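Omission of a single protein chain aside, the complex is shown with its protein chains in their original locations.
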Amino acid sequence: MSDKSERLTVFKTYKLYVGGKFPRSESGRVYEVTTATSAAAAAGKGKWLANAPLASRKDARDAVVAARKAFGGWSTATAYLRGQILYRVAEMLEGRRDQFVREVAEAEGLSKSKAAAVVDAAIDRWVWYAGWTDKITQVVGGANPVAGPYFNLSTPEPTGVVTVIAPQESSFLGLVSVIAPVIAAGNTAVVIASEKSPLPALSLGEVLATSDLPGGVVNVLSGRTAELALPLAAHQDVNGLDLAGADADLAKDLEIAAADNLKRVLRPQAVDTDADFSTAPGTHRLTTFLETKTVWHPTGSLGASGSAY
Amino acid sequence: MKTENVSPASPFAYAPAPESRSVVDIAPSYGLFIDGEFTEAADGKVFKSLSPSTEEVLSEVAQAGEADVDRAVKAARKAFEKWSALPGAERAKYLFRIARIIQERSRELAVLETLDNGKPIKETRDADLPLVAAHFFYYAGWADKLDHAGYGANPRPLGVAGQVIPWNFPLLMLAWKIAPALATGNTVVLKPAETTPLSALFFADICRQAGLPKGVVNILPGYGDAGAALTAHPDVNKVAFTGSTAVGKQIARTVAGTDKKLTLELGGKGANIVFDDAPIDQAVEGIVTGIFFNQGQVCCAGSRLLVQESIQDELLDSLKRRLSTLRLGDPLDKNTDIGAINSAEQLARITALAETGEAEGAERWSAPCELPASGYWFAPTLFTNVTQAHTVARDEIFGPVLSVLTFRTPEEAVAKANNTQYGLSAGIWTEKGSRILAVANRLRAGVVWANTFNKFDPTSPFGGYKESGFGREGGRHGLEAYLDV
Partner (left out) sequence: MDAVGLEARAAGLGTRSIKTSAKAYAIDLAISMIDLTTLEGADTPGKVRALGAKAVHPDPTDRTTPRTAAVCVYPDMVATAKQAVAGTDVKVASVATAFPAGRAALAVKLADVRDAVAAGADEIDMVIDRGAFLAGDYLKVYEEIVAVKEVSAQARLKVIFETGELSTYDNIRRASWIGMLAGADFIKTSTGKVGVNATPANTLLMLEAVRDFRAQTGVQVGVKPAGGIRSTKDAIKFLVLVNETAGADWLDNHWFRFGASSLLNDLLMQRQKLATGRYSGPDYVTVD
């Protein structure tokens, strides 16, 4: 036998990602995250992976403040710049591909090759949305042929701060599929990671932090979905709510809470529960958190020829 | 600057010029319109529709209840199968027919609307009715072009649309709801407001004249309980509501957890921002149009005037002088600028909010005008020395009451304009083009009028940010609310 002792690996402390920083939960709480194959879960025998922060309502509140603060700059950044940054996320992910393959495999109980396919799809999804930032305005906006001496133009604008309840099963591709369209459109996001598989989401925070994405544009919380989602759904400074990762009962409660300030709500879609984000997305997620603003201007004639009575 | 706000009484006194009432024949009673037939309410209830300018009873109308809602939804569901299967080109022709009949009967409908709502004939004749016909004409053209609307191939209708509309633009709001719903292949159950049911019932007759298949359009006059039953009905696939933010929130809770698609067009507290380089006379006209059009009972009214402090005196002098020329009175008189408030209830609300404004220390000024002895009336009113902290700067008054605030810089103007839970409309008055664009970009409102106000067009999406609701009505955008996209 070799007398060379095996090197002890360095564990990673997983932290929240809020306002461009990596805080622990203000509550000081953590919860155990385990491998989540269904058989193992059923037996209560998942392998311990890490202690994830168990974020509190106050962490959620801080995340909203950070997201609101970031909204002004992000929503008025040029679409070209937003596209460049989203593409940069893809580049950074590509460089850490192996890490995410391992994390996804552990989180979702996938074989390495299946996990690799998921990560590749997630990287490609960033590329897809990176290309959308400077095109959606032309696709959904435009000049309206009004009957009268006026010119008007309808343009889409981001809704504001959006709470995203990430899919519970598809912990990474699903996550990327719900975050990317929200920020591609110019919104900022408070993301509640998959409750049982939050680690890929928390690692994504590290990628976003090194991708020129301004702090606060995406904020990632891990913890109990219902505990975090209810105050966020009721929060008066949150403008949108993506219910992708909420079950039917929770989704209903959250939608009711969201009515208090008339948040734009994206109900759970069939595709979310199928955990099948591998199909090509349309523009629906991109347009859900866009408002249409129509600005009118008088045109008139060149001279004071004015019509007679 | 010296000004004279009160001009001597003019020797040029306009004689009464009433539009003829004989062009419209109002029946003493009307039923609900369900499955192509006028019918009594299941429980036999009726209510009266008054003329708000005289308090005269115009007609007695069947009052829909839950059982009637169910009957109407069933009729709409039954009609949906064939209607949605019709080729788009055929649906289009029905809508074109409706548009044309509205044009033919526009004077009759204008007089009717003026009688039932209290708004001046000048507005129903020159604004409401032309826009109603144009809206049907516009959406008629979409019915066979949905594949090309940017929502993918073969977008499908949702089914039965439950629609609840307000009393401020009764027929126009009906058009905004029914035209896109029918063009996309949905069938509808529409509840007009309890104070203004008549034009919707005349529209039912137009549907009959147009030969529209039975059950495609159902009209249920009634109160809030009928609206609540309609939005809660399990066989309704789409809910569209225009009205107060409070009721809008209640509807959002009602449809939570269902598959019903929802669009809401709610309240507002629009800021009309006047910069020091604005064309003053046109700005004054825009301010007047912004808050006194339809007695200020407009969700997108410019109810907050934000004026740059350096021109406040000049602008207010001009505005007061202009308001002194407004003619308040008989809505059927062709020279009337300001008609009646729609109901006693609304008048009480406006009165109470104006009293709050005074109690909170804002300075009240009303145009000198004599109010008629009967009916519901409120003189055009300004509040000056208003700050963001005043109730009259925050709450939607929905009446002819303008709150005047000042600002010093464009940043401050934008900050104040956006400092509201609403986000429906805003106005910008300046001759500097780049400032228009810079300010418009930063306003959180669905409709921004630069150097104009309260302009509408069927091709242009309309709707709010924030608590002014969601979804858009009008234009290509307006199709989305009625398609499974």
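In this document, chain identifiers A and B correspond to the written order of the chains, with residue numbering beginning at 1 in each.
Criterion: contacts are C-beta pairs under 8 Å (C-beta built on N, C-alpha and C of every residue); 3 or more make two chains touch, one makes a residue touch a chain.
Every value quoted in this text rests on a predicted model; they were computed, and no experiment measured them.
When the whole complex is considered, the residue among B:39, B:282 or B:391 that touches the unshown chain is B:282. Taking the complete complex into account, residues 1-4, 7-17, 122, 126, 279, 281-282, 285-286, 317, 325, 334-335, 431, 451-452 of chain B touch the chain not shown.
By the touch definition given at the top, chain A reaches the unshown chain through residues 149-150, 298-309.
Simple rule for what comes next: only the chains that are shown with their structure count from here on.
Inter-chain centre distance (chain A to chain B, centres taken as mean C-alpha positions): 37 Å. Residues of chain B that touch chain A in their complex: 134, 150, 152, 245, 248-250, 252-253, 256-257, 259, 264, 266, 421, 436, 440-441, 443, 445-452, 455, 457, 459-463, 465-467, 469-470, 472, 475-477, 485. Of all the residues in chain A, the ones that touch chain B in their complex are 76, 139-140, 142, 144-148, 150, 152, 154, 159, 239, 248, 251-252, 255-256, 258-262, 264, 267, 282, 284, 291-298.
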